[in-house]
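Supplied in structure tokens, the structure appears directly below.
All protein chains but one are shown at their positions in the complex.
This part shows chain A:
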Amino acid sequence: MSTGEGATAKSGAGATAGGGMTGLDIDTLIDDPGTRIVVCCGSGGVGKTTTAAAIGLRAAERGRRVVVLTIDPARRLAQSMGLSELDNTPRVVGGTRGEGELQAMMLDMKRTFDEVVLAHAEPDRAKAIMENPFYQSLSAGFAGTQEYMAMEKLGQLRAEDRWDLIVVDTPPSRSALDFLDAPSRLGSFLDGRVIRLLTAPAKVGGRSAMKFLNVGMGLISGTLGKIFGAQLLSDIQTFVSATDSMFGGFRERADRTYQLLKAEGTAFLVVAAPERDALREAAYFVDRLAEDDMPLAGLVLNRVHSTGAPQLTAERALAAAEALEENGTPHSTAEAETLAAGLLRLHAERVQVMARERRTRNRFASVYPDVPIVEVAALPGDIHDLDGLRAIGDLLGSPTERPDGPPAEGS
């Protein structure tokens, strides 16, 4: 993968900036010392993790102290950042250039959950909680846990205040934004009757507990017993009563993280590819963020195709290819004709892909004219080292500005 490809691709990406859309200036965003958190969200398979890593590296090489929190990186990408094991601790990524520093970590849900328990409960109680079978399943990460824990970890990293920029990658699903609901959900759960019911003494339907509750509750607790069976219900009740005291703290933390996300200094980036499904999901994310007044910085559109020969249309290229294949030419060899025809067909395919991508992007841009967009050219291979990430970073950054600031090759 040469940077030359990046350079040809660049001209195409730059050319689109004038099309009525606002450009998203990543460099200004990451150079601003006021930017403390960048959250990358989007559907799976659009290069979200790569984008997060590339932004982290670029920010570090432009002088900031950065930590990248990834959720589930592809193995080789993880290795490229020196993350061979999942251990929930930020580690320095070697081989970066300049004064800044890049650290990276992979989220370990169970450990993060354990840390929350340890932080909020007395040692004995924490031990009891962690031995509870219900807790063990919960923390092993069913749907939803990952989202909560990613946000919990973000809160922790921010509170540590060891970095001046945190870049977060979110889980690859629609529920990635579920964390936005966490505080209100926890709130209504804690204030609700379910919790009172579950924290009532394990003897379901016992008079002491039910005294405060209306008749309907007796029916319900009986029903719960019937559904869960006595043993599971008692596991759940033990868990809930053991965690009762820490729920308050947990809720407070969720609230704080939520406020942190809304606060100045946080920027959300929605990542997508120029395909219908990916942009539909992107629209969903944009709407969802707007609903909660979350600060959206813009859209990163990955894998956009371009050509160095825009003057040659698909139609003309195809017609010429057909003419070469069918009629031949007076002086060229058959071999040259076949090769030339192949090149022309490739070009036609490329131009058609570009047209489709442009249509899809324009549809999005006409619905969301205020969302700044940065396009990142498609590279032919996968990324698995810092050079690859750096190339992506160059494509993300301002086109004209070559990294002029940072000193040369690491000292």
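FYI, a residue touches a chain if its C-beta (ideal position, glycine included) is under 8 Å from a C-beta of that chain, and two chains touch if they have at least 3 such contacts; residues count from 1.
As a convention for this text, contacts and distances are computed from a predicted model.
Missing chain, UniProt name from the options "Succinate dehydrogenase", "ATPase", "Cytochrome c oxidase subunit 2A" or "Sugar ABC transporter substrate-binding protein": "ATPase".
The residue from A:R91, A:R125 or A:R350 that touches the chain not shown here is A:R350. The chain omitted from view is touched by exactly one of A:T89, A:Q259, A:T329 or A:S366, namely A:T329. When the whole complex is considered, the residue among A:T28, A:T89, A:S137 or A:Q259 that touches the unshown chain is A:S137.
Within the complete assembly, residues 4-5, 8, 43-46, 72, 74-77, 133-134, 137-138, 140-145, 172-174, 181, 185-186, 188-189, 192-194, 197, 216-217, 219-220, 222-224, 226-229, 231-232, 235, 273, 276-278, 280-281, 284, 307-309, 311-312, 316, 320, 323-324, 329-333, 335-340, 342-347, 349-350, 352-353, 356, 360, 380-382, 384 of chain A touch the chain that is not shown.
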